[in-house]
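First the structure, which I've put down as structure tokens, then a few questions once you've had a look.
With one protein chain held back, the other chains of the complex are shown just where they sit.
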Amino acid sequence: MRRLLIIVSVVCAAADCWGQSFDIRVPATIVAGDAATIATTGNGKATFYLVGPGVSRKKDVKLGEEIQVHPEDLRNAGAYLSIVCSDVCKRATFYVSAATPASLTFLVHPSRVPVSQGDAVSGVAFPFDPFRNLVLNPVAIDFQLTERGTSALSFSKAVRTENGVAWFRTSSGKSAGALQVGATLDGVSARRVVQQVASDPCNLRIEGQRTPLGMLVRTNPIHDCTGNPVPDGTVVTFTATEANGKSTLDVPIKQGVARAQIAASGGAVISVASGVVMGNEIRVGTRP
Amino acid sequence: MKFALPVTLVVVTVGLMVVALIGVDHAHGTVGIAAGSAMYGLTPKPITPKQALNNLLTEAQRRNWDRAFAAVSNLNSDDKASFVQDWTGSNGSLRSFSNLESFETRSMHITADEAQMRVNLHWTTPVGQIEDVRDFLLKRQGDIWKAVWPKTEVANVPAQVVPVTYLRWDLVSGGAEDEWGSKNVDAPHVRITSMNAADFAAGAVVMGEVVNEDTIPAFVNVNATLVDGAGNALDDESSFDKIAHVLLPKQVMPFRIDFPGFHLTKVKNVRMDVKATLVPASADPVIGVMNQKIDADVQGKSVLTGELLNQSGQTVNVPHVLASFYDNNGKVIWVADGYVERALLPLTAAQFAVEIPKTLRAHVHDFHVVVNQYSVGRN
Partner (left out) sequence: MSTIAGGPVRRYRPVSGLMILVLLVAFPFRSNAADSTVRVQLDATKIGPRAVEGLTEPAVTRDYRNAWSSLAQALEVNSLDSIRGAFTGDSQRVLTATITSQQKSGLHQRYLDQTHKLVAVFYAPEGDVIELHDTAEYQQEVLDGGKVIQNERVTIHYVVLMTPSADGWVVRYLQAVPQF
């Protein structure tokens, strides 16, 4: 009998047969930034712990009374563990979800894009609430693209978020210049600018003029195939091939044109290239 | 008695200083000075052309300019400054930061009164060892020989104002508090347009060309990883200085990556990685590469020679030449580079030469030269 009593005592100590009997009840979900109340039953003193994203609290409470959790402690969305310890510890988990969207994180690529390229511009938007929690409930985000110099939208699309994200992809416009890219959600918006730049030079042509120092060679105004001027600073390579050797000059475009003074004393063939695009050749003082 | 120790110390110190001042190093590899035939720190009497040249080079190595100048026959006192500058460099050139480490002399032709000698000069520079081969003419004067110093022709550029109107790009990084997604400036788009891996004497070599396809300058590094048949990386290396890192828009640049000690027999694949970052840059200076041709140098080696012409108003302190060589299919079969030891003054030209390996000379059909430059005080 004595042995049986010992056994039962040990088992009951583990199973809390004779400890303080109490319980805690937590709300099912809470919206970020709201206060919360955790109900307890039982009586006596206990210690309350709250562990969650951005918070770790400990305070003395009385069982049977409600425990108030301040809004500042529930700003971050995620899982919160509330623990009440008296003689034993009891726990309960509740979740905080995001509030209504208050900002958009908007990623747009690229920052520079050649004109008239298919599927060249893409954007990804994430809605966040005022406390920087990702809003996972589906919401509709409007994407708009407007080219410089026009008021008409060159692209407009409403996309519903899935797993907290919405995205789009579209072609670049025909004209070089700033492309305004916007994302809007219920009065919340974000704007980005994509610089549309000329594509590779097209119809690269040079003409030359004899000077006392040799040959002054210049290109025609350099455009891409859609007529957009190739930006200043783009390197154009002039090559002069003579009987006794070759001369090259890497010259940046200035005011739409590249110029070079080449010291070709005798017959020479002068050619031009920019990147991987070749232009015409001109022959100086040689038979065609 | 109490002054004995301090006096001894002073005497020993002075003695050591005297020894240091009159002679520090023996010239390494110097031919013609027999051991014990000269007092340490003093050069022997130049009674032979070889001795005269050795004296000149030894004194130049030691930077004893008075003695070195005295070993030269054709210069007057007005030329001394330019003679010294010829050795020590000027205008922040590569030579200014170099030391003559050693030299070897060889007789080419000797008569009773004249001699032609060839010298291999080995310079230690911040960019590694540079070898310079020069021919010297020596003439007998009485019972001694002296070198005839080739006068350096200084370009006579008239004073003028050269406007800088080429484009310049600056980089604004943005504030530390910029939110995610608002710092939207993509890295420049660069692309490797050709790549060729080959075995060479000292190891494997990966070379090719890269183009900046973007409209802004790019700072480019090209890396390569050699991968074996099992997909394991054997080695990875970077292009280091076998590339000019700043590429202007649409500029095509050769690169070469060396893998010393590796051979392609174990290599199944080469993984290329080109990294480009934003960088402030200037389109100035424009440097023309004139009169490029493949020739043989005085040692019979195949070299691509030419002239660099600085068309800007700014001194280029250290010009660096990169050349890609193509076969008749347009494939890059070699990339060579070389530094010009003299600074490139405004509106002046300087010679360059880069060596082509003997085994490749017959396959070279065309070439393309690009000039990189390092200038003090510029981005």
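For clarity, chains are labelled A and B in written order, and residue numbers in each chain start from 1.
The rule we apply is simple: a contact is a pair of C-beta atoms (placed from the backbone, for glycine too) under 8 Å apart; a residue touches a chain by one contact, two chains touch by 3 or more.
Small disclaimer: the values here were computed from a predicted structure and weren't measured.
Only one residue in the set A:Ile24, A:Leu63 or A:Ala77 touches the chain that does not appear here, and it is A:Ala77.
From the set A:Arg57, A:His70, A:Lys174 or A:Arg210, the residue in touch with the chain omitted from the display is A:Arg57, counting the whole complex.
The residue from A:Thr40, A:Asn133 or A:Ser271 that touches the chain not shown here is A:Asn133.
Listed by residue number, the positions of subunit A touching the unshown chain are 3, 6-7, 10-11, 13-14, 29, 47, 49, 51-58, 76-79, 81, 83, 85, 89, 91, 95, 97, 107, 109-110, 122, 124, 126, 132-134, 136, 162-165, 167, 169.
Throughout what follows, only the chains that are shown with their structure count from here on.
Annotation: 45 Å between the Cα-based centres of subunit A and subunit B. Note for the complex: subunit B touches subunit A at residues 165-167, 169, 179-182, 184-186, 189, 193, 211-217, 248-252, 283, 286-293, 306, 311, 367-371. Subunit A meets subunit B in the complex at residues 105-112, 190, 192-193, 197-198, 200-201, 231-237, 244-252, 254, 260-263, 274-276.
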